[in-house]
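What follows is a short report on a single structure.
Only a single protein chain was left out; the remaining protein chains are all shown in position.
== chain A ==
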Amino acid sequence: MSEPDETLDCRGQRCPLPVINLARRVPGLPAGAVVRVLADDPAAAVDIPAWCRMRGHEFLAAHPDAGPAYDVRV
């Protein structure tokens, strides 16, 4: 698991909040940066990749046993 440029801790938040907070953070990041979202709501596992698809970002990986964590390239 390589280090991301930015980590967003959304643990304890119910969907859609992790996706909303990810979307709020992204405009402040340089293109190509990797964000790791920590989110324990089970819906994040579907909704973060779906958001990437809808917004044209690259979904890199899910780490189910570490957070769980989701890596996104913006």
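Operating definition for what follows: a residue touches a chain if its C-beta (ideal position, glycine included) is under 8 Å from a C-beta of that chain, and two chains touch if they have at least 3 such contacts; residues count from 1.
The definition used in the following text is that contacts and distances are computed from a predicted model.
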Quiz item: The chain that is not shown, which UniProt protein name from "Cysteine desulfurase", "Flavorubredoxin", "ABC transporter ATP-binding protein" or "Carbon-monoxide dehydrogenase medium subunit" does it carry?
Solution: "Cysteine desulfurase"
Self-check item: Interface with the undisplayed chain - residues on chain A
Solution: 14-16, 19-20, 23-24, 41-43, 45-47, 49-51, 54
